[in-house]
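First, the structure itself, so that you have it in front of you.
Here the complex is missing one protein chain, while the rest keep their positions.
Coming up: subunit A.
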Amino acid sequence: MTTLNSRVPEGPIKDKWTLYKDKINLVNPANKRNIDIIVIGTGLAGGSAAATLAELGYSVKAFAYQDSPRRAHSIAAQGGINASKNYMGDGDSNYRLFYDTVKGGDYRSREANVYRLAEVSGNIIDQCVAQGVPFARDYGGLLDNRSFGGVLVSRTFYAKGQTGQQLLLGAYAAMNRQIARGKIEMFNRHEMLDIVKIDGKARGIIARDLISGKIERHSAHAVVIATGGYGNVYYLSTNAMGSNATAAWKIHKKGAYFANPCFTQIHPTCIPRSGDYQSKLTLMSESLRNDGRIWVPAKIEDAKAIQQGKLKPTEIAEEDRDYYLERRYPAFGNLVPRDVASRAAKERCDAGYGVNATGEAVYLDFKAAIHRYGREQAKIHGISNPSEEKIIELGEGIIEAKYGNLFQMYEKIIDENPYKTPMMIYPATHYTMGGVWVDYNLMTTVPGLYCIGEANFSDHGANRLGASALMQGLADGYFVLPYTIGDYLSDDIRTGKIATDTKEFDEVEKEVKDRLEFFINNKGTHSVDYFHKKLGLVMWNKVGMARNEKHLKEAIQEIQEIREDFWKNVKVPGSLNEFNQELEKAGRVADFLELGELFAKDALEREESCGGHFREEHVTEDGEAKRDDKNYAYVAAWEYTGKPSEAILHKEQLEFKDIELKTRSYK
């Protein structure tokens, strides 16, 4: 059994990373080219890691299931990226970013990792600007900032509502430069289906060429997993349809511990679902909460009339609206963190005040902002006594410049003009804070196997603050992993090329082929999606925004039943040696069916409420989440033993030396 050693270096938190970097082993540039590194996933974390490792001189093989790294789901991140630059002079600092992140994560993240994240955040902005990322600028030509939920400063850098896209294209461009030089060998439309270990170390992978169906062996001295989160375990989520947990789950089954699987972020501002056919949910950037006010009708009869389509939101008088976030959390108002905003929306909707036909929506209203901006613009343009129409026209112009693409996206989906009538939003599964357990080096419990970005667990605790996902992905990939991996690889300079014609590769390849053949030969009765949707419903209803012991126990039982049914009755048409999208999905859903159970088991074990994990048994008198630091200030790292229900719990006790553990309050 592996013991958990977080390898957090000694010394004061401000100096840990610097002192540590000074001491770690380096690899001579001439030796780097003889060392192979495999990177799985080429989003922000994997793409930036692949580019930097190649630039340092390592030979990199990068794998992506899409046709291009530019399609990775990092591209969909809208609002921005945090960095403690203090360009606004509003009091930001590394410490403050560190503090906000630890507090926002409800004191369940690892202090040393978070401080390092804050410390390198400023470099990320410098790096991206140098790469030509077109961040928003003010009229003086300097970078502009906006603020996000859970913080009181403006530290978010953005490129319209397409920040993720622009940062990803930056990393992608850096990769392209290395691909052109031959330092990165890029495997598009390839999926990693398992890991190969030799003498306990990660030494390669088995991958499938998704076009030809050919099974391939690839060896390396180290393997990096950067495959993002597992939100699609809910079927409906804001993740891309192809986002999956396969790589992370396969390494878990081969010895990597999986940490805090129940920490999943339910994002408050998504477009509500409309019907059973729905394939995914669309996020509206949290940055909208800077200018949008969230409300539901104050009177239940108004809410009912709206649900029945008899009343329009614009017909409800100001005094009959309940701006419940501003009412409950006066200090942060509409900018409370995501977990708090999501639960508050659910609370109102559960009480019957929801505003669409299903009663599962609240309003996000821009009327006040349009007026405010309109009046300001009128002044700027020297228009005295502007008409109401003029004010609205000018105000809408500003809103369009800030959020135009989001408003357009909303209008296409809902067929309503959000400039004229408030948006409807509802929480949806978004980001997973849990993931593969890693130490300070970002190495898993398997030597030579690393995990970065959303796929690991370390930085966001039980809730991630807005604009911090992009920051972590790029920090890990550009600035952390390239150092720490060298420390490990310095022992490998004499190893030479790893052969792939060994019994270890034979065995894993056979496992992979047997599994694929099973799917094709099973000739069952139900499609893969049928099982995925069933799993998703159990997850949402019983392991969703609020959890309790009874439901969690039922969920575990039900997931086991769905899994059993899946292995008996799944149907996958087509054949192995061809482009077969149903076969791809089958393998991914098989993994979700196991991960879902561990997720529920983790939620059952954690008898407290914290961040995105809300146990109904643990609430304060005024209905807020109640944490239990005495008993649960630890990372739950699960060891696989053959069945998710029999996973063994290992605890990494979290230490808070620089931040006092306090009840989180946004009032």
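In this section, contacts are C-beta pairs under 8 Å (C-beta built on N, C-alpha and C of every residue); 3 or more make two chains touch, one makes a residue touch a chain; residues count from 1.
Rule of thumb we're sticking to: contacts and distances are computed from a predicted model.
Asks: Among "Heme-copper oxidase subunit III family protein", "FAD-linked oxidoreductase", "Putative ABC transporter permease" or "Fumarate reductase", go ahead and choose the protein name stored in UniProt for the chain not displayed.
Replies: The record for the missing subunit names the protein "Fumarate reductase".
Asks: Pick from A:97, A:125 or A:555: which residue touches the chain that isn't shown?
Replies: In the complete complex, the chain left out is touched by residue A:125.
Asks: Just to verify: which one of A:275, A:309, A:382 or A:642 makes contact with the chain not shown?
Replies: Of all options in A:275, A:309, A:382 or A:642, contact with the hidden chain holds for A:275.
Asks: Identify the residue among A:12, A:352, A:496 or A:573 that touches the chain left out of the display.
Replies: Within the whole complex, the residue contacting the unshown chain is A:573.
Asks: State which residues belonging to subunit A touch the missing partner chain.
Replies: So the residues of subunit A touching the unseen chain are 48, 51-52, 55, 66-68, 70-73, 75-76, 85, 87, 120, 123-132, 134-143, 159-160, 162, 165-166, 169, 172-174, 176-177, 179-180, 186, 188, 211, 238, 240-242, 274-275, 277-280, 282-283, 408-409, 412-413, 415, 478-479, 527, 529, 571, 573-574, 578-579, 581-582.
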